[in-house]
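The other protein chains are all here in position, but one chain of the complex has been omitted.
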C-alpha cells in the first residue's frame, strides 16, 4: 500500500485527489494537509466524504510528511512547493506538484509571468513535466513531477500531433479556451459568487494568463522551435470542464496526385491516430462529432476532434476535459501510477457521468 | 459473470445503469435495448460511453432477451413491463423493473393513479418492493423486484424510522420534495427545455403525483395502518438530486422524569441509528448539518437528518439522494447484487463528486 | 423630482433599487452610499450601470444625507438603521428601511431572533410595516416604513386571505420556501460560491430563520390571534426568485346543501379574489396553473394559486415573486410612491423577463 500525503487537501483539486485516491486500491491517504482547517474533520469541510474519510486536517509540514509517506501531492498556491523543496525531501519521497512551480523550465519566464521569485530553481531541470501521454518514460523515473495546468493539458494535447508533425503554421496558432468555475478555486471572492458567475460568460486574463508560457514552452518542444501564441480563457457558468477551440493555418502538403494543397481529413486524422490511438485517456472522436465537456465529466478522458475549413485553409482543433480530473487530480494520480510502476490507469477507470 | 440486459438503456436511468454496470466487476451488459435507437451505436447516443461501450442498440424483445441474459432491467414507461411479464420469462431470468408496474400492491390504486390497466396483476403479490434497507431478505429471494421510485425512496427512508417506531402522528405528515431535472426523463418536451427550467422553480403534480400512493402504501406498512399524506414535488434547475423536507407532529413520550413531553434530540437520533447505523448507504448526519443533494451526487448514498421544533412540536426530517443512483439505477444494482448473492455494495462504492 | 439616497447601494437589493429608480420618471438618485466602495465609481462596482450612472459611491452618513434628499432607502445589515435613527432625520426625510430593524413590533422578539439590542425602539410603534396591499393607507401617512422581508412578503401574501377569512386552521400552517441565491447577498463567503450553490439544493435555518417571527406576527394580525408555524427556507441554484409552498388544514364550512364539509375551489378562489382582484401586483392564476418564479422575474408581481386536496383536507397555497423586486427594491419603491402621493405603480411597470 502506497502511503500518500496531500498538501492543500481542501481546495477543489485537493478534494478531487481525495475522491480518486479513496477509490484507488493501491493507495492510502494518511495526511490531509490544510492550513485553513487544521484539526477539523476533513468530512466536515467536504461533507460528501462523511463516513468515508474519518481523518482530521493536518498542517503543511512537508519535512514531517516526508517521513511518513511515499508520495506527496502539493495542491497549493504558486510558490509553496518551490519554497519547501529540498534534497532531504526528494531523497525520501516522490513529489507530484500540482502548482506551477516546476512546470516552466526557464526560470526567468516563470518569475516574469508569476511575479514571484523561484525559491529552488536547482530542481527545475530535474522536474519532469507530467503530461503522461508525451513524457511517459521520463515520468517513470522521476522523483519530482510538475503536474501540468488544466488549460495547458487541454491545449497542448489538442494541438500536439499537428504541431509535432509540422502540419500547421504555429505562428497562426490561437487558443480560445472555456472553463468551468471550479478552476477558480475555493477562495471566497466576490467574482466567484454564484450570482456573479451564473448566467454570465466573460474572457479574463486576456493576453496575460499564466498558462500561456507553459503552453508555448511545451508546444515549442514539439515544434522544435519557439512558439508564441494567443491564449484566451473564458469563465463559463458550470462547475467542471474545459473546452479548447484552437485555430491554425494548415501548411500545404503534396497530395497523392503530386499537387500541393491542404492535407485531407484522412491525413490529419492519421496524424492524431498516430499519437493517440493507443492512449486510453485520449479519445479522438468520429468525424463530425464536436467534443463536449459533459461527456468527460468526472473522468480522466480528453476528447479531441478537428474540422478543416477548405475556405480559409485553417484547421479548427477542439479538446475537452474535466479540469479537476485530467486537468489536475486525475493526471496527478496517472503520474503517481507511472512513478510507482503501477498500471497507468489504476484508480482512473472513471466512467464519465451524464447528465 | 452475470449477463445483464437493459430495456430502455437510452433514457437517463438506463444510461446510469450502463455507467454503473460498466464498472461492476461481476456483470457484463450484453443487451442495450432502446426502441428509438435500434441499430445505432450506443456510444453515439451517449457520447460519454465512446470507446467504453462498443455495442449497438437492440429492440425490446423481452422473450429473446430472457434466453440470453441472467437479469433484465426494465427502465421503461409505465405499463411496458407489466404487459411483457409472463411465467416463461420469470422462470429464466431475474427481473428488476425500474417502472412503477409492480410497486403498488393494490392494483386498483395503481390503475387509478396511473390511468392504465395492469396487464399482469398476477405477479404483483410476488414482486418484492426493492427498498433494500427495509426489504433486504425478501429481495434476496425474489425473481421480480419492483425498484422504488426516486421520490419515494427518498421520502420513505427519510421518515421510516419515526413512522415505524410510532414517534410521529402520521396524519400530520407532509412531504415537500425537490428534484433535479433528469427525473423528468429525456423526452423532447418544451417544459424540459433548458430555457424553461433554468433560473426557475415550480411545484407540479400538486395533490396528484403518482409517487403519493407508493409512499403512503410503504409507510403504511411501517405504521401498521393506512396513511394519507401530502406529497408535493418541485422541479429544480439542476441535473441530479432529490431533497425531501418532511414535516410531522411528534407524539408525546414519557420522559426520564416521568413527565410527558416531546422526545429529545437524542431519543429521535437513537431511533434513526437503530435502523440505519449498519446501513452503508444511509448516512445520518451530525447534529445541525442539513443534507445537500450535491454531497451525494453520483453516489448511492442517502443523507438524512432532522430538527425538532420545540415551539410547534414538529420534527422536520430531511433526506437527500441522487435520483439516478439511489433513486433508480444504483438501487437497481443494489437489488441485483442481493438477488444474485453478491456483496450488496458491489459496484456501488461510488464516492460522491464535489463540486 | 424626488431626491433619493440609498445606503447600501452596492448590495444586490441596493443595486436593484438603483436599476428601478434609474428608470423612475419622478425620482433622481443623488447619493449612492456604500461603505466598502467609497469614492469608487458606482458603475465600476456594477458594470451594468456603465454610462447610465456616473456617480461615485459615498459614505453612509445619514445625518448629512437627510439634509440633501427627500427619501432615504437603507439596504443595510440588521441594526444599522435602528442605530442611526433619530427625530432630526425623521423630521427631514422619509425613510424606507429594507432591513429588519422596524419590522417586528415586539422588540423582545426582535432582540431574541436577531441577537442584537435594538438601538431605537421608540420608533418601532410609528414604523409602518410596508406590505402595501395590506397596509396601504398607513403607508401613505408614514415617515418610516419597514420594508418587509423577501420570504415574508411571499409567505404572507400567499396565505393572507385564507388566514384573514378564517378558512384554515392556523395551527397546521407550514411554509416551505425556496429562494434564489441573490437573497444571500453579495458577501464573499464560501457557501455562496458558484461551485457550492450550483447543482445543489439544501434547507437552512431550519426552525430558526429570522423571517419566522415576522411572518407569524403579520399573519397573527390577520388571524386576530397568535400564530406559530414552521417556516423552512431552501437555497436554490438560480439568481432570483422565491417560491413558497404552504400547507394548512381547511376548516369545515357549511355548504350550500347545509352539510358541513371542505370549502369548494370556487369558495376559496372567491376569498383570494376578494382581497387581490384589484391589486395590480398580485396575480391569482387560473385553476391548475402553478406559480413559477421565472414568470415574475424582474417584475414586481406576486403570482399566487392554490390546490385543495380532498383526500387530506388540506389546501396547498403557492406564491412566487422576485426576491429583489417585490421582495425588496420593488416593494420599497412601491412604498415610496405611496408615501409621496405618486401613482403606486410608478416606475414599477416592469414586464417579467422570459426566458
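We call the chains A, B and C, going by the order they appear; numbering starts again at 1 in every chain.
Here, contacts are C-beta pairs under 8 Å (C-beta built on N, C-alpha and C of every residue); 3 or more make two chains touch, one makes a residue touch a chain.
Computed from a predicted model, the values in this text were never measured in an experiment.
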{"item": "Omitted-chain contact residue, chosen from A:74, A:135, A:293 or A:337", "value": "A:293"}
{"item": "Among A:186, A:240, A:269 or A:326, residue touching the chain not depicted", "value": "A:240"}
{"item": "Among A:77, A:121, A:220 or A:355, residue touching the chain not depicted", "value": "A:355"}
{"item": "Residue touching the undisplayed chain, where the options are C:199, C:214, C:309 or C:344", "value": "C:199"}
{"item": "Missing-chain contacts mapped onto chain B", "value": "12, 181-182, 186, 188-190, 192-199, 237-239"}
{"item": "Chain C residues that touch the omitted chain in the full complex", "value": "12, 15, 19, 22-23, 44, 46-52, 182, 199, 239-240, 283, 285-286, 289, 292, 294-299, 303, 349, 351-355"}
{"item": "For chain A, the residues touching the chain missing from this view", "value": "172, 174, 176, 178, 180, 195-196, 198-204, 206-207, 228-230, 232, 234, 236-241, 243, 245, 247, 290-294, 297, 307-309, 311-312, 314, 316, 318, 320, 355"}
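Heads up, the rule we're going with is that only the chains that are shown with their structure count from here on.
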{"item": "Per Cα centroids, the chain farthest from chain C", "value": "A"}
{"item": "Which two chains share the largest set of C-beta contact pairs", "value": "B-C"}
{"item": "Approximate Å spacing (C-alpha centroids) for the pair chain A, chain B", "value": "37"}
{"item": "Whole-Å separation of chain centres (CA-atom averages), chain A against chain C", "value": "46"}
{"item": "Residue numbers of chain A (touch at least two other chains)", "value": "12, 182, 199, 239"}
